[in-house]
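The other protein chains are all here in position, but one chain of the complex has been omitted.
Should a chain be cited, it is by its letter among A and B, assigned in written order, with residues numbered from 1 in that chain.
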Amino acid sequence: MRFDTEFRRPQNAERALAALRELVRETGPIRLMEICGTHTMAIAKAGLRALLPEGLELISGPGCPVCVTPAGAIDWILRLSERPDVILASYGDLLRVPGSVRGDSLLRRRSLGAQVRTVYSPVEALALAAEHPDREVVFLGVGFETTAPGTAACLLEARERGLRNFSVLSLLKRTEPALRALVEAPDFAVDGFLCPGHVAAVTGAQAFAFLPREYRLPAVVAGFEPGDLLCAICRLADMVRRGEPALENEYTRVVTQEGNPAALAAIGCVFTPAAAVWRGLGEIPESGLAPGDAFSPWDAAKKFSFPAGSSAVETPGCRCGAVIRGVARPAECPLFGSVCTPADPVGPCMVSGEGACAAAYRYRNL
Amino acid sequence: MCLAVPLKITSIDGKRAVGEAGGLSQTLRVDFLPGLQPGDYVMVHAGFAIQKLTEEQAAENLAAIREALDAL
Partner (left out) sequence: MEERITLDYGSGGLRTAELIDRLLVPAFRSEPLAALGDGAVLENRSAPLVFSTDSFVVTPWRFPGGDIGKLAVCGTVNDVCMAGGEPRYLSLSLVIEEGFLLRDLEEIVRSIAREAERAGVSVVTGDTKVVERGKGDGIYLNTSGIGFLRAPGLSRAAIRPGDAVLLSGSAGCHGAAVLMARGELPCEGELLSDCRPLHELSAAVLAAGGVRILRDPTRGGVATTLNEFVEGSGLCIELEEDAVPIDAPVAAACDLLGLDPLYSACEGRLLAIVDPAHAEAALEALRRTEGGEGAAVIGRVTQSRPGCVVLRTALGGARILGKLTGAQLPRIC
């Protein structure tokens, strides 16, 4: 039994797609939102959009940690990269994201001599700090609940080992407050959510129960293989048709109801919920994770005075925010395709290869 | 939101372990999954195992997907 390949080609995909076509004919247009960047990538990789019936729309919501990091935060990080005593450790995802100045990114700063290292895990950032005791190693901690436990473990370890030249800029986000903000916005128009399987691996599937319970929105926790995605979309569409919203867990091989208690405990031990600014959604109370007071010496925001208020700066003209909320299509942005292209992205939705705008750009003539 | 891959644990030393997939071995941290044994499968994100996997659950999952697609 393989945990991924076995799920790549569901046996009865064609029949299910035909049934989905019938279903949408019956219900009229259905708009589903995936709120996980990896779902967005997986949907594109499987070529799923081309198979879905007309009238069934998949919208890429605020699920890419890079896409929701505000331009102001990137500006601050770029300024920090100017300090000769600082080594920045970042996931590759963040390197091309521009701040509020077009064309300026960590990749560009690196070419100008800034110390920017790509890491795959926060553990590597910790090792960098141990290797360079004369430098300040700042780990750029983007991510959601899936990434937060590992980040927490590294902060715990830094404290234990007394590694004073290591710090984390926590740009970590919590899923639930953002989803609530999205759903409660006056222009919200989505019929159901494809919930992020790897967030749920940590939080448990029950973390998404509020969607059907409080907002009467169908929600399916889904895996990332084509079979998972097709199944989850079918389940959501079926709930929309029946008018019976519920929470379902499609990804049972990875996700339990209660999640991973040890990982949740690590988050709770190190971080406290704090207000955070999301690109496109603005400031949302309790939607971020800030290191607790016991971890102040390892909190880059405190160590280098990260100005919380200024991070709400947005790039003029860029409508990535509206695109992320599903209220504007990429082509409705005045910058799309003219000023903002994959080779020279202005907003984060154009940066990631499968960001909503990059995908729309690639398919623009079809 | 979060990329994760399944790995098979080949050795464990405290919080550190080595896992394998496709002939490649990778070091990972197992802080959040106490009691793992070599031979266990885990889902790994950014160098940390976040959940344990079992063949039984995977088989059940596959059967459930088949059933759900048939039921539509």
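Everything that follows uses one rule, which is that contacts are C-beta pairs under 8 Å (C-beta built on N, C-alpha and C of every residue); 3 or more make two chains touch, one makes a residue touch a chain.
For clarity, every value in this text was computed on a predicted model and none was experimentally measured.
The chain that is not displayed touches the following shown chains in the complete assembly: A, B.
Among A:14, A:258 or A:332, only A:14 touches the chain left out of the display. For subunit A, the list of residues touching the undisplayed chain reads 4, 8-10, 13-14, 36-38, 41, 44-51, 63-66, 91-93, 95-96, 107, 118, 120-121, 124, 143, 147, 226, 230, 342-343, 352-353, 362-363, 366. For subunit B, the list of residues touching the undisplayed chain reads 1-3, 5, 20-27, 45-47.
The rule is short, and it goes like this: only the chains that are shown with their structure count from here on.
The touching residues of subunit A, when paired with subunit B in their complex, are 1-4, 6-7, 10-13, 15-16, 19-20, 23, 35-39, 63-65, 91, 120-124, 143-144, 146-147, 149-150, 153, 196, 198-199, 201-202, 223, 227-228, 230-231, 234-235, 237-238, 250-256, 260, 262-263, 266.
Those residues of subunit B lying in contact with subunit A across their complex are 1-6, 29, 31-34, 41, 43, 45-48, 50-51, 53-55, 57-62, 64-66, 68-70, 72.
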